[in-house]
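Every protein chain but one is kept in place in this view of the complex.
We just call them A and B in the order they show up, numbering each chain from 1.
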Amino acid sequence: MIDAIVTGEVLKAITKAMVALVSEARFHFLENGLHSRAVDPANVAMVIVDVPTDSFEVYKVDEDTTIGVDVNRIYDISKSIKSGELVELKVEDESDLKIKFGSVEYSVALIDPSAIRKEPKVPQLELPAKIVLNAGEFKKAISAADKISDHVVFRTTEDGFYIEAEGDVDKITFFMSDAELIEFNKQEARSMFSVEYLKEFIKVAGSGDLLTIYLGINYPVRLQFDVANGKVKVEYILAPRIEAE
Amino acid sequence: MIDAIVTGEVLKAITKAMVALVSEARFHFLENGLHSRAVDPANVAMVIVDVPTDSFEVYKVDEDTTIGVDVNRIYDISKSIKSGELVELKVEDESDLKIKFGSVEYSVALIDPSAIRKEPKVPQLELPAKIVLNAGEFKKAISAADKISDHVVFRTTEDGFYIEAEGDVDKITFFMSDAELIEFNKQEARSMFSVEYLKEFIKVAGSGDLLTIYLGINYPVRLQFDVANGKVKVEYILAPRIEAE
Partner (left out) sequence: MIDAIVTGEVLKAITKAMVALVSEARFHFLENGLHSRAVDPANVAMVIVDVPTDSFEVYKVDEDTTIGVDVNRIYDISKSIKSGELVELKVEDESDLKIKFGSVEYSVALIDPSAIRKEPKVPQLELPAKIVLNAGEFKKAISAADKISDHVVFRTTEDGFYIEAEGDVDKITFFMSDAELIEFNKQEARSMFSVEYLKEFIKVAGSGDLLTIYLGINYPVRLQFDVANGKVKVEYILAPRIEAE
């Protein structure tokens, strides 16, 4: 029913994106590609993964098919596949997913989709500020912030984009000016977020990947990563934390 | 009495092969080279190491000499030597082994050979199937199997060579066809082995090394690794596990 071939890099990106929040997920093999989304058990963050058919080397799906997978398991397998190596994903009956690369074939038991937590609706969010930057720079800022605090403030002014964290005695400010950002609509916004979640999110991105941030005022943030050479779109939506005055 | 020079790579290969099963061993410096063998404390596996005189840069041994060595200790020392660096091994009196490289000289106390567990006889085994493959491929298969089970089945049919492992819900099959194998005599065989031991054995091999497997039906397997650019022959013999029906 499903017979698809992707590179190891793409399979790894898809599963890495999901394991940041959940261990089981529904994978929808649709006419226009693979789609998956989930919220974490604490309902603080949502992940949305989209892989258009173009990102597959082969994509044969008889009809829209939903399977339930242990994403941790598949992520674990994907780590032993080289980036450029081709992997065949095959579902013949509904009991297992075959993952084949080189001389190795894994047969991974599927999970009944109805046994997996219901998928969230993607919320409509009015987010005034749009910032596009290099994901590598963002990773550096979050890693630095993580050393001194468990929450960070994302803030835009006309001048550019700030990420700020304050520890007991130290402070860190990351700043990229309008000129340094790839794109910026100069809208003002400000919200505070948990570093714990952001730390998980940034693992999905390589240093050359693109990141688009949509930011509001005390509102959730949308972080859209273009990963695996643009072949996989990963979006995280993260609820804000309340800033104490 | 013994004065030999080898590369760091060879010394490391020899000791790494032994430490997979034992911490102390007898090293026989014979006219035709260095020989060592041992069985593990549980009597499940045997290791046989042979290093012909050609694999030494210098090999001076007055008469056949047996020394008892702490292989862990020498393996530990060998890790601080570069692959291509020359190491001198010297036994003057029977009390210690001098290991000299660069500006450093270790003097390692020898163990009375009679205090080391008796060496096993190498068993005569009738093993119909012979398979020659790249050790790197074998390493990959064992590492993959290790993730889902503590035992694996090695199996040959006319078509080729299978390594199979079954977890609680997942399954992995490694297959190399006759055409993909370097050599294969098309004999049928099948036996089950402990992954725990195989995991130790594969550490000795680099990905470009050659591995020759002799396999029978519910019988021990012989794994012959050609390591350190063919300078060291390492053979493991592993007892089978009983397959539950």
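Keep this in mind: contacts are C-beta pairs under 8 Å (C-beta built on N, C-alpha and C of every residue); 3 or more make two chains touch, one makes a residue touch a chain.
The shown structure was predicted, so the numbers you read here are calculated from the model rather than taken from an experiment.
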Absent-chain contact - pick from A:143, A:185 or A:207: A:143
Per the touch definition above, residue among B:32, B:83, B:107 or B:185 touching the missing chain: B:107
Identified contact with the non-displayed chain, of A:104, A:176, A:213 or A:227: A:176
Interface with the undisplayed chain - residues on chain A: 137, 140-141, 143-144, 147, 169-176, 180
Sites on chain B contacted by the missing partner chain, in the whole complex: 73, 76-77, 80, 96, 102-109
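We take it that only the chains that are shown with their structure count from here on.
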Whole-Å gap separating chain A and chain B, where each centre is the average of the chain's CA atoms: 44
